[in-house]
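Note that one protein chain of the assembly has been removed; the remaining protein chains are unaltered in position.
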Amino acid sequence: MGAATAKLLISCPDGRGIIAAVAGFIGEHGGNIINADQHSDPRHAEFFMRVDIDLDGFDLDRTSFAPAWTKVAESYGMRWRIFWSTEIKRMAILVTKESHCLSDLLWRWKTGELNVEIPLVIGNHDMLKEHTAGHHVAYHTVPITPETRVAQEQHMLDLLRDASVDLVVLARYMQVLSPEFVDAYHARMINIHHSFLPAFAGRRPYHQAFERGVKIIGATSHYVTEDLDGGPIISQSTTHVDHGDTLDDLIRKGRDLERVVLATAVRLHVENKILVSQNKTVVFD
Amino acid sequence: MGAATAKLLISCPDGRGIIAAVAGFIGEHGGNIINADQHSDPRHAEFFMRVDIDLDGFDLDRTSFAPAWTKVAESYGMRWRIFWSTEIKRMAILVTKESHCLSDLLWRWKTGELNVEIPLVIGNHDMLKEHTAGHHVAYHTVPITPETRVAQEQHMLDLLRDASVDLVVLARYMQVLSPEFVDAYHARMINIHHSFLPAFAGRRPYHQAFERGVKIIGATSHYVTEDLDGGPIISQSTTHVDHGDTLDDLIRKGRDLERVVLATAVRLHVENKILVSQNKTVVFD
Amino acid sequence: MGAATAKLLISCPDGRGIIAAVAGFIGEHGGNIINADQHSDPRHAEFFMRVDIDLDGFDLDRTSFAPAWTKVAESYGMRWRIFWSTEIKRMAILVTKESHCLSDLLWRWKTGELNVEIPLVIGNHDMLKEHTAGHHVAYHTVPITPETRVAQEQHMLDLLRDASVDLVVLARYMQVLSPEFVDAYHARMINIHHSFLPAFAGRRPYHQAFERGVKIIGATSHYVTEDLDGGPIISQSTTHVDHGDTLDDLIRKGRDLERVVLATAVRLHVENKILVSQNKTVVFD
Partner (left out) sequence: MGAATAKLLISCPDGRGIIAAVAGFIGEHGGNIINADQHSDPRHAEFFMRVDIDLDGFDLDRTSFAPAWTKVAESYGMRWRIFWSTEIKRMAILVTKESHCLSDLLWRWKTGELNVEIPLVIGNHDMLKEHTAGHHVAYHTVPITPETRVAQEQHMLDLLRDASVDLVVLARYMQVLSPEFVDAYHARMINIHHSFLPAFAGRRPYHQAFERGVKIIGATSHYVTEDLDGGPIISQSTTHVDHGDTLDDLIRKGRDLERVVLATAVRLHVENKILVSQNKTVVFD
C-alpha cells in the first residue's frame, strides 16, 4: 500500500539515549520515521522498540543496512531485525478436522486482508482437502500415528522447507509436535487454543469449561513452545455463556472467538508487530 | 416495588407436566404468574424453575403455602423454596484492607439499588472502619492469627447469628475460612476472586497473571465451598490488558471488574434468582 | 437433533392464567413442555410466550393443531404461530460486492451450524458469483438502475416466490428496496447495518464514525421496514477503536462484527426465537 517502507524491531538492555541514537541514524541516512513505538520492562531492565521507516530518500537497502547499522546496534547491545515491505511472508497452515479457522484464514488471504503467500496446507486427515481446492493451495495429507510420528514430522519439515515457509499456523491442528519440530519454528509457529489460557490447557477445553460451570469462555493464540499451551500469548478474547448454553453452544460460540483471535495473531505476526521476551509478547499494534 | 409478590424456586427430576402442575396450582389458588423461567439439565435429568407470583388474589400466605403445596412438591420429588417480597435479606460484609468492594456495596445499598439490610461489617483489620462510619453500620474488628483462628471464627459466627444474617459477602476478605464456617453458610456466602477462575486460583492472582503475560484479566464471584476458589460460579467478567500495563495497572483495572462482578452476584442472590446444582449455578435473571 | 418438537410463539394482551391455560392444553393433549419462556411488557400490557413441545405422545399434528388450539387462542386474544421441527426454512441471500457476510453464512450453512436451505443468492453485481460456485447454490445477477428498479424488483420477487423463500437476508446488499418489496417479507427480511444504530444510519457509516472520532464501532442486525435502518433491532455488537485506527482498520474490524451479528440474527430467526412488537424484538434465546 503506497510507498516502500521498512520495519525495524529492536530489543536491548534499557539505557539512555537509545531513541535519539536510532532516530539520529535514520535521519542521517535520509530516512523518515513514520511511526515508532517503545516499551520498557523495568523488571528486566529491557527496552523494546519498533520503528517504521519511509524508504523514500533512505540511502540504505537490504544489503547495505546491516553493515551501517551494526555500530549503533552493538553499542547498545541490541538484538534486532529489519523487515522490508517488499518481502511477503510465506505461511503454512496445519489442520486436522475442524474447518472454521482454515476457512477464515483462506478468506482473509483471498480478500487481501492478510498479506501473505500460502504455498501449502498440511492435514493429518484429508477431510479439509476440499476446502483448499478452490484456492489453488496445495493440500498435503500427512497422517500421524505413534509409530510414524518421527518420520512424518520429518516429512512435514521437508515440505515446509521446500516451500520456504516463514510462518506455521496451527489452525486447530490436534497433534502435539515434538521439541525438534517446535524448535525449527521458534517464535514463528502460532497456535490457537480454545480456552482463556492458562485455564483449561490440554485436551477438550470446552468440555472442561462446561464441567466447571464457567460464565465466560475464551480463546488464546500463542507462539508454540515445548511447554504445551504454555508459550507466549499474543491475543485472547472471551464471551459470555450461561446455564442455558449446552456444550454444543459453547463450541459454536467458541468458533467465532477462535477465528478472530487466531487471525489477529497471524496479522500481527505478518505485520512484524510482535517481539518476544521472557515468555511474553510485546505487541506494537 | 409495588404489589406484593412471591418467588418460588424449584428443582426436581425432569419429567412431564411439571409446568402445567405448577401453573395449575397457582391458578387454582387465585395467584397469577407474572414471570417464569425454566431450565432442563439433560445430563443429570434435572429440572429447574423459577415462578414469580402476583399475590393479589392469592389465597395462600407464609403459613398456609407449605401445607397446600406439599402434595404437588412431593409428587414430583421437588426441592423448593419460596421467598416473599416483604422479606428483606440481612447481609454481612467481611473485609480485610481493600476498600473498593466494600465502598461499592455500601453505595449501592445506600442508593437503594441493593435491597438488603446490612447489620454489620467484620474486618480482620480495622483499616476500613472509617468507611462504614457514615453509614450507621456496625464495624467489628476480628483479627485472626493461626493461634486464635478457631476462637475468632466462633466469635464471628456468634456475631452473624446474633444479627440474624442471611448472606455473607467476602468483599476481598483475605482469610481462608474453616469448613465449619463455610458449612454454616452453604450457598449463602459469596466471594469475589480477582481472576477468571479456574485460572489463577489461590494467592496473588494479578501477580500470577502478570507473570504469565495474559492479554485479558478477569474477576469471578462464586459461592464459597470447602474447595478454595472452587465453588459454583455466579458471574465473571474480563477486560483487555497489554504489554504496557504494569502490575499496578492490572490491579487498578481489576478493581473495576471486581466491584461489578461481586455486586452482580449479590444482587442476583438477593433477588432469589440463583439455584445451585452439581457445583454450577442456574441464574434466572 | 433427536426427537420431533414444535415451537409455539404467542403474543396477547396480558392477563391472568395464560401460562396455566397453555400448559394445561399441551398436557391434555399428551405433549410435554421441554422449554418455555415468557415476557410481559407492562407499558403496552402485552404478554409474550415461547413454548417448546416434545411431540412424543402429543395427539395433535400440523392439521389438527389449529382447530383444537383455536378455543384457547381466542379466549385470550392471542396472535400465535407454531413451527414444527421437521420444517426447514428456505433462505435467500442478497448481496452486492462485499463477500464477508455471504461467505460466512455459506460456511455456517455448509457445516450444519445454520439449519436452512439456501435455494438462491441474488446480487445486483456479479462479483460474488464465484463465491457460490462451489456450494451448488444458484446465483442470479439482477442489476438495478433507477430506470429498471421497478421491473427488477418484480423479477427478484418472482425468483424468491418461485424458490418458496421464507427468509430474505440482506448480506451487505447496498440497494434500498421499495415499500412493496419490504412489505412482501415483513418480519422475514433481515439486514446488517455496519454501525451501532441508531447512530450512523444511512450511507457510509464507517466514514461517518471515522469523521466523528468515536472510540467504539458497531454492527446491527434488524428486520427491514419502510423506515430505512429503523426496523426492529435483533442483535448488536461493538468493539473498541482508537486514534491509531485508519478508516481501513475500522472497515476491517467492522467486518468481524458484521459477520457474527448477522449470523446471530439469522440463527435466532431460523430457530423461531424472535417475536416482534412495537418496533422492538423479544428474543427468547
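For reference, chains read A, B and C in written order, and residue numbers begin at 1 within each chain.
Rule of thumb we're sticking to: a residue touches a chain if its C-beta (ideal position, glycine included) is under 8 Å from a C-beta of that chain, and two chains touch if they have at least 3 such contacts.
Computed from a predicted structure; not experimentally measured.
Peer 1: From the list C:E74, C:E147 or C:D242, pick the residue that touches the absent chain.
Peer 2: C:D242
Peer 1: Considering the complete complex, identify which of A:G17, A:G77, A:G134 or A:G202 is in touch with the unshown chain.
Peer 2: A:G17
Peer 1: Extract the touching residues of chain C with respect to the undisplayed chain.
Peer 2: 39, 196-200, 212-216, 218, 232-238, 242-244, 278-283
Peer 1: In the complete complex, the non-displayed chain touches which residues of chain A?
Peer 2: Where chain A meets the chain not shown: residues 16-17, 19-20, 23-24, 26-27, 32-38, 40.
Peer 1: In the full complex, which residues of chain B touch the absent chain?
Peer 2: 99-100, 103, 107, 111, 113, 133-134, 244, 252, 255-256, 260, 285
We adopt the following convention: only the chains that are shown with their structure count from here on.
Peer 1: For the two copies chain B and chain A, is the contact made of the same residues on each side, with over half of the numbers shared, or of different residues?
Peer 2: same
Peer 1: Quick one: superpose chain A on chain C by CA and send over the rotation angle as a multiple of 5°.
Peer 2: 180
Peer 1: Could you state the distance in Å from the CA-based centre of chain A to that of chain C?
Peer 2: Those two chain centres are 37 Å apart.
Peer 1: How many angstrom between the C-alpha centroids of chain B and chain A?
Peer 2: Distance between chain centres, rounded to whole Å: 42 Å.
Peer 1: What positions in chain C touch 2 or more of the other chains?
Peer 2: If we look for residues of chain C contacting two or more partner chains, we find none.
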